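For this depiction, one protein chain was excluded, whereas all remaining protein chains were kept in their positions.
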Amino acid sequence: MESKTVVLGVIGADVHAVGNKILEIALTEAGFHVVNLGVLVSQKEFVEAALETNADAILVSSLYGHAEIDARGLREALIEAGIGDILMYIGGYLVVGNQEWSEVEAKFKQLGFDRVYPPSTLPEDFIPTLRKDLGL
Amino acid sequence: MESKTVVLGVIGADVHAVGNKILEIALTEAGFHVVNLGVLVSQKEFVEAALETNADAILVSSLYGHAEIDARGLREALIEAGIGDILMYIGGYLVVGNQEWSEVEAKFKQLGFDRVYPPSTLPEDFIPTLRKDLGL
Amino acid sequence: MSEGLTHDKLDWNELKEERAQVLASWPTGREVDLDEALEFHRKLPAELNFAKRLLQAKAEGKTLAQPRAGVADLNSHLQLLLYLQDEGETDLLPTTIDSYTRQNRYEEAEKALLESVREGRSLLNGFPAVNHGVAGCRRIVEGVSRPVQVRHGTPDARLLAEITLAAGFTAFEGGGISYNIPYAKRVPLGDSLRYWQYVDRLVGFYEEQGITINREPFGPLTGTLVAPCISHSVAVIEGILAAKQGVKNITLGYGQCGNLVQDVAALQTLTSLAEEYLRAEGIEDVELTTVFHQWMGGFPKDEAKAYAVIALGSTAAALGKATKVIVKTTHEALGIPTKEANAQAIRTTKQVLNMLQDQALPESPALAEEREIILQETRAILNKTLELGEGDWALGAVRAFAAGVIDVPFAPSTFNLGRTMPARDNEGAVRFLQWGNLPFPKDIQNFHRAKLEERGRAERRPPSFQMVVDDIYAVSHGRLVGRPR
Partner (left out) sequence: MSEGLTHDKLDWNELKEERAQVLASWPTGREVDLDEALEFHRKLPAELNFAKRLLQAKAEGKTLAQPRAGVADLNSHLQLLLYLQDEGETDLLPTTIDSYTRQNRYEEAEKALLESVREGRSLLNGFPAVNHGVAGCRRIVEGVSRPVQVRHGTPDARLLAEITLAAGFTAFEGGGISYNIPYAKRVPLGDSLRYWQYVDRLVGFYEEQGITINREPFGPLTGTLVAPCISHSVAVIEGILAAKQGVKNITLGYGQCGNLVQDVAALQTLTSLAEEYLRAEGIEDVELTTVFHQWMGGFPKDEAKAYAVIALGSTAAALGKATKVIVKTTHEALGIPTKEANAQAIRTTKQVLNMLQDQALPESPALAEEREIILQETRAILNKTLELGEGDWALGAVRAFAAGVIDVPFAPSTFNLGRTMPARDNEGAVRFLQWGNLPFPKDIQNFHRAKLEERGRAERRPPSFQMVVDDIYAVSHGRLVGRPR
């Protein structure tokens, strides 16, 4: 089985590193080739890494509440780079405070994310879906 | 200053004794002559004690939630005994659960109580009013 | 009733007539069929047997959580228990009985039950099990998937026990002292002791037929500044009296006092004392477990503060390794809790228990000293009680209460002398300002005096009754020790 490449990182000025390390381990154990950019990752770094590694998906984390601002324009930057149709997920604490989930989800879908995950998502909660979305 | 007599007791099948002891002490310290019937007091005992001691007021406690049933008809019994206009207070946890206070108060006013006090009433919260009501 | 009272085992055959009278005292008594009941109990899965569940927890070193709950109507009560099971994640279930039933006033209970059904809200503060009868009660036992206990406060619980045990309940709270002195005014102690010998003998009968029913003396008594030596003395006596009637699975109780060292010391001495006195009676085959009651006195009205009190109680229970803990709710100072509040409090409790599961209060000189105090005080009371009873614990209990050798503070019963006056020391442990006729040796008396003088110095006031009043209000006003305002 050929292994799919995913780019992983925590966007913006966010330094929450623990979930990122856990995701790297879980995705690697699940057979993915993981390119982990760590924390404090800019949009540019995400785009470049996806291009360079010919990635199949981008997994964006945001824990600290600024995702709304930080993720704006990422899909557009990917389109501009010629990989506009790459699969893209986002997960974490996406907004400041505890807002109605359906609204949060809609907001980030509109920003171009294919799937949006709420706080406390466990690896086993989304990895099966990721495999399906990547045709595994 | 002549001292006023108050009859004190916990009505019905109620055995909560601590507040009753505290009230006895506080009322005595405040200069009242206290006739304390203790806990598990029937309507009949309240009426008889008030008659016998020529009391100026009756203070009914109910903590366990059955006051609604236990206090029904007490005013009528007092009227029948010829002391229908005696001042009568009730206080404690008067109903089962935590119900809207204004409704609870109205319910017990209708049962013939002159004043109705919510849970956690401290002696200093009502003794001044009692003095006023008794013209002290 | 209490003529010829002794602590000896009642003869089951001689009890026949009394049983017939008891069962005839309310129509549902007729539903009791012991053979059918035994059959039902035999088929009950082991995990629904309260006694077995406790022994399992004890073996695993775990502390289980149990709420209080009871409403008038049968269906509503079942729904309530299911909610506490599913949303509250509780380990054990209760069925709390209403106050009319507790005073054997079944007619009043019946009226209030009907009115409750009519109005669609509970006018009773508990579940009137006698009125619901064997068939009704069995719907509870069959409807849930946790063991269920009957919890009440009934001086004469003979009919209640007959009906609920026949229905399949596997645990029954109460005792001749603990369900009289704090719960009644004029019931002679000898009478209630005899009523409870009947209940224990009934449990002993089930035991003889291979069905273990858990029995639990009510530990906290009046819930108000009850020092460990008082509740321990009552627990040991009721434990012995139950064991004499053939009860084999007993949970001894204690209500949180609030000082962590005192609370843990109390839990640690409870079973060791009971074992000591049971052994002296030649009884070695009783399984003992413990129950810790979260703070039983007045609560703060603010729910956020009430959570703190609940968590502190859970902490003491866990660090003291109680077998189970009885859960209060954030509505304690507001009225009977909603099912939501009840479930939340269980979850708070379980999070504390789970997080402390692998920890205990470390052994220390302070803890050892506190245990020693409790042991000496309790032995003084128990030895004097046995002396008064001329070797008989039932007689001894009656005479000890009459003499104030056992004396429960703030108790409504006229059969309690009421000469003691408890107050907290400077670290919040419950001590005695006045010990009345408690048979304390001189050094123990000096200990209490010194402890209260220490507090007096810290507060710049002589130890006095005002301290007691301040202590009674303290927790609901946000602290443990009632310092001068």
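Read from first to last, the chains carry the letters A, B and C; within each, the first residue is number 1.
Convention: a residue touches a chain if its C-beta (ideal position, glycine included) is under 8 Å from a C-beta of that chain, and two chains touch if they have at least 3 such contacts.
Computed from a predicted model, the values in this text were never measured in an experiment.
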Visible contact partners (per top-of-document touch definition) of the missing chain: A, C
Contact with the hidden chain (one of C:A24, C:A46, C:M355 or C:A450): C:M355
Hidden partner chain, touching residue among C:E115, C:E387, C:E427 or C:E453: C:E427
Contacts of subunit C with the absent chain, listed as residue ranges: 258-261, 300, 302-305, 307-312, 314-315, 319, 343-345, 347-352, 354-359, 362-367, 426-428, 475, 478-481
Residues of subunit A in contact with the chain not shown: 12-15, 17-18, 21-22, 25, 38-40, 64-66, 68-69, 93, 95-99, 119-120, 122
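By definition in this document, only the chains that are shown with their structure count from here on.
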Subunit A and subunit C, separation of their C-alpha mean positions in angstrom: 55
Junction residues of subunit B - those touching two or more other chains: none
